[in-house]
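For this depiction, one protein chain was excluded, whereas all remaining protein chains were kept in their positions.
Let's look at subunit A:
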Amino acid sequence: MAREKIYLEESFPSPFIQLWGIFRKTPVAMLGFCCFIFLVVLAIFAPIIAPYSPVDGNLDMILLPPAWHDNGNVSYLLGTDELGRDMLSRLMYGTSLTFGLSFIVVVFSLVIGVIIGSLSALTKGIKSSFLNHFLDVVLSIPSLLLAIIIVAILGPGISNTVWAIAIVFIPQFIHITRYAVKEEFRKDYVLASRLDGASNFRILYYSVFPNIVERLMSQATLAQSAAILDIATLGFLGLGAQIPLPEWGAILANGLEHFYVAPWTVYLPGLAILFAVVATNLVGEGIRHALKLRKES
């Protein structure tokens, strides 16, 4: 084939760049991505942006409704709870607990899961069969039940919840990495680099990983939406974040007593959780959509 541009260097975008090119042309996915970035920024800078402290209450301003309500006060935009703590500040600090921690949990279990998964993909026979059966057993136990057991061993508290959820997610990543790596190893390009004399590790690092990274990311977004829900659920059940911490699930559980008098202490944290999970799922959906388009093109 004749080259069209003789003087310019031809560039072949890497699979990842191709994916980004398709991803940014989907408006819904980009919207989700912007919300996701917004949440990340909020999680990092919450202590600087938040107008009030999340734990100190103002006893003159107890159970103030949100500002758009008739009895609302503009300086407390989303109202206050039963101790006069500003809901907006609590929700902002909650972002770094619920959303930020779920992000860290997913990255942590992703790294560990990918390492174990790709090593196990290179094994065969009885070891592989044993691992597969073992993963089947662990995956058949509901994630929340497993997290509850681990919390029962370690005792309630936010750091123990984080450990529990990280341990629960590792098998999922092992499973998906193992499956993806095995599938790639059957393809011809791996055979080609093997004929060149590349070692297993080199093939894994230079040939296989660039081709499965998007699949792992799509799994990571699924895991993160599950992690947000799990952290919030454990907080709601009183097993996760303990009393003064402004974790979204814990705020919601805290507001339950004043459900009829002050419904905003229940529906606002719920909306925050919903927003974070929808943003994460939109990003994941965008990645999967882009993957499908790239495969077809």
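Criterion: a contact is a pair of C-beta atoms (placed from the backbone, for glycine too) under 8 Å apart; a residue touches a chain by one contact, two chains touch by 3 or more; residues count from 1.
One rule holds in what follows: contacts and distances are computed from a predicted model.
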item	value
Hidden subunit of the complex - UniProt protein name among "Transcriptional activator protein CopR", "ABC transporter permease", "NADH-quinone oxidoreductase subunit L" or "Phosphonate C-P lyase system protein PhnK"	"ABC transporter permease"
Hidden-chain contact residue, picked from the options A:Ile22, A:Ala50 or A:Ala232	A:Ala232
Touching the absent chain when the full complex is considered, from A:Pro15, A:Gly157 or A:Gly270	A:Gly270
Contact partner of the left-out chain, one of A:Val74, A:Ile153 or A:Leu195	A:Ile153
Sites on subunit A contacted by the missing partner chain, in the whole complex	125-126, 128-129, 132-134, 136-137, 139-145, 148-149, 151-153, 156, 225, 229, 232-233, 236-239, 249, 252, 256, 259, 263, 266-267, 270, 273-274, 277-278, 281-282, 285
